[in-house]
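A protein chain is absent from this complex, but the other protein chains hold their places.
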């Protein structure tokens, strides 16, 4: 059992783009963590983990890693479709689990994971809603909790990706769940968090294909907008885009009876401003990673701290279920052009 | 008949808060305009016009002013319910007409005004959508027309009023048409203008009473949000609020395939920033008037210039009808909680 | 004699770039002003005033205009070298006078004007330090007077011109007095005003020729910096540049014991922000005129209001003398590379 003074021995599954970053964090920058195992079907990725991060044991196969001794916790940076079963398997193997978002695109599966996790109260399960660990989002949350804007009742939140001429994301449209489940799920989670976790009541969504016409075949869009009403007259508006010219942007406004908070109103990459023939300008965060690099590290540390301290997780598994539930309703509204009651 | 070198002799109807401001503009700061008449049921207001602005003739009654000689154009700053008939009466009396927005809250009335105006092609009728004359909105429009953001397809526009503890506006809820017809009509008009005047297709709206509970009796809200879909996959999102803590704010984002324009992202009142124990901050425009003071003057000048030059008006009467049509649909959606097809 | 209800009949001398703008203001947008006369050696300029502004009488010669009947006040937008004598002549002719800055580049001449003006206490003499009439500078001044930043003790102020490849200004270097007397004189006046008119004690200045090498022959620079110490431990820092890539910028920071005010930290031309491949940016004011267009109008109105109300002028003639005195000291320091005691 992990104690506050002991190291959390972690095995990571998935060493793709984000997997590598989590692995680097865990190996180098998370006090109390020891990255002892890594699992990937790709031999080169495994070799990288051994060589660069000094990972002692690597595995081709997830089940084999789960069966190996000396691992306290599993870190899942695998395809979304695998998350639910891999979490359940890890719990059965007695491991704490961190999984990248979303928990699942299937609501029943979300609930099955919740039910299984409830059987293992001593094991931590955390879904990576990274914004909950971002310093700015946390500051906004603190200010709200302290009454800084009175009673919050309206959230406007948007996640905008820089246009990628390669259309990389299109290939994943068939399996990503579409724009709302893939992108807005962060905004949905933030809205719930910042509004005090109200139950959703009703939602409407629409969207358009501005650039990527290949999306028509999947019923998906590259720009989506939605309204979600919650109990108590609370409302959220979401926008998601795959086609922005300037970079990645995550902006969340929370409007309360005595003030408004805005997180990320300008996606500035740093503290430099350039004044030249173009005007006065700042460069922007090209991808979500530059924007949330610190938050990913804080997230990884929070997971390890939670295990070591046996404190309750900063987010509940049910939050992930709710985000998926709302995301599915948005997708349904997009395709039916009708309001969806929840 | 008015010629480029002659003065446009104007009679204004309505000398309330906004009426006085238009009157001052016309009397003092609009080249080519002569404010020769004013009409108000209030003796004190008429005395003010005579004393402060040197208005030669004042009238208690609109019909009497219309019948008086030596007036080329009428300026209506009267209650909304009067606009339509007063415009028609002015046309029949051979006058050009400027009317404050909205044209009418009744769609049939809007169409009746359009039909009458079509019978007087030599007379100008302009509805005061003041943002069309604001330097920043005009700059945004110019940039869009010049292709600066590629093809525009999404507008996010909001009009936010500062919270007024006196609840002044509540008294007008019964007659103002509700939050969307009273406030969002500006955003609706901007969205149409900046998206290239597409036809609306479908809309959904909702809202909440955050503070002013008296609104429940009128079926109105103090914070409203809406999505409006237009032909060609163009979309607009509107927000309106009566309860902001910081001041009046009109923000409009236009998203195109190659860039995004934001007008009014920070409602700064001027170019002063204060750094003190509260952080770094700027004061905000308290009401719409401080924000659009210049635009009101430009609007008044544009009306007079249009008459003198016989050039086509910068906005068509049909634009006002469309704004009302969409506003009515938003109100219906708010009350039915259903999508309204247009 | 001018009374509050009478028109101030104005004759303007000088119809160059700025002269035209003042003339337009006075003819069209200044209540209580009547532009009745204009003087220019250029026949075309005179014809413009007659045709466009309806100016009744035009003159080739300043003395003739002064001698003409029916003129209450003179507006001087003439070359700097003429200001002092023209002001004195106008006073002797019984006219109120507005003169563009600077009063003179010669300190004795400044003092001679002050002495003459003292002999005509009923006549107004105002030098056009336009920033004193700018809404943002006025707001800053009001906040300081009201104690908003405690005791102000440090000003950082800069005037930056957009680089003009034509080198237009270089031609005037011989007669403009150099960068500090031509440009920084505004910052000097602002610093005195915002610091409470302290007496200057000591100054040091330097500069560099970054681009316009023709300036070497005049001992002038295209970028200058200076420190000016005032009594009571108050300090001002000035920068002036002729070579900015982005536009015209006037920024003034005032630092007090309880806060800091910044006027014009970003020379944004309007409320539009553009997000595209260049980042997030705003366009800038290209010249001082776009920045201070409103202030020029307010200045013109203030001059007329002062005459009509017999209220004291918002700025004293001595302020102009002090600005010249400090400017001359900066120029001396620039050439000697030594501190100049005042």
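All chains are identified by letter, namely A, B and C, in their written order; residue positions are counted from 1 within each chain.
Keep in mind that, in the parts below, a residue touches a chain if its C-beta (ideal position, glycine included) is under 8 Å from a C-beta of that chain, and two chains touch if they have at least 3 such contacts.
Here the structure is a predicted model, which means the values were calculated and not measured.
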item: Identified contact with the non-displayed chain, of A:167, A:196 or A:265; value: A:265
item: From B:112, B:151 or B:246, residue that would touch the chain that is not displayed; value: B:246
item: Options C:156, C:192, C:301 or C:331, residue touching the unrepresented chain; value: C:156
item: Touch residues of subunit C, complete complex, unshown partner; value: 149-151, 153-154, 156, 202, 204, 206-211, 223, 225-227, 229, 233-235, 237, 239, 241, 243-246, 255, 257-260, 265, 337-339
item: Hidden partner chain, residues of subunit B it touches; value: 244-247, 266-268, 274-284
item: Those residues of subunit A which, in the complete complex, touch the missing chain; value: 28-29, 31, 135-136, 139-140, 143, 148-149, 258-265, 269-277, 283
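Just so we're on the same page, only the chains that are shown with their structure count from here on.
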item: Geometric centre distance via CA averages, subunit C-subunit A, whole Å; value: 56
item: Averaged-CA centre spacing for the pair subunit B and subunit A, given as whole angstrom; value: 42
item: Centre-of-Cα separation between subunit C and subunit B, whole angstrom; value: 38
item: Residues of subunit A touching at least two other chains; value: 244-246
